[in-house]
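Apart from one protein chain that is not included, each protein chain of the complex appears where it belongs.
Up next, subunit A:
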Amino acid sequence: MGNMGSQDAGLWARSLAGDGAAFGALFDRHRDRVFRHAYRLCGNRHTSEDILATAFLELWKKRRKVVLVEHSILPWLLVTTTNVARNTNRASTRYRRMLDSLPRQDEAQVDSGEATYFQSVLDQDVVDALKTLGSIDLHLISLVVFEEYSVNAAAELLNLSPAAAKSRMHRARSKIKDVLQPKPAPPSQFVMEGNGS
């Protein structure tokens, strides 16, 4: 990750200087992780596309305020992605017309084919569990657990002391475990129906 990050600085500097190709390269580098993170938070493909687009549009709009962590823009993007996902309607409104103009696979195609396996029952559980976290805890979990940044790097971006970040992490982990664990047995007929015969 260090390698990747150190390269962002050069591309980011050139993007700020108005080099579209450099910004395009940053998009290529980070779009899949941003998209997966958005999907993790909302569990819906089209909404994830909206969030992905909004995060990158915000990256450019707020470029003067972007903070690099370990010379990478990814942590900032992930935090913005989380914010956008939590607030989908309002944040995406700004770009609604642009988002609607982008080409999409139609829903039927997505539902009938390749995309159906993306959404497992486990994914939905995680989506639900993440919804129980406060914003800062969700940012922390996103950066540290999913994207493997150090607690210190995440703390820096979120303006927390390392100690505060550590204790928040601990609480957030326990909270997620609590939400994920003590479920009554899943309705077995669901599985039966899925199998058909």
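The definition used in the following text is that a contact is a pair of C-beta atoms (placed from the backbone, for glycine too) under 8 Å apart; a residue touches a chain by one contact, two chains touch by 3 or more; residues count from 1.
We adopt the following convention: contacts and distances are computed from a predicted model.
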item	value
Omitted chain, identified by the protein name its UniProt record gives, among "Spermidine Putrescine ABC transporter permease component PotB", "NADH-quinone oxidoreductase subunit J", "Cytochrome C oxidase subunit IV" or "Peptidase M56 family protein"	"Peptidase M56 family protein"
Options A:A25, A:V145 or A:A164, residue touching the unrepresented chain	A:A25
Absent-chain interface as seen on subunit A, which is shown	3, 6-7, 9-29, 31-32, 35-36, 39-40, 45, 49, 52-53, 56-57, 60, 63-68, 71, 98, 101-105, 117-118, 123
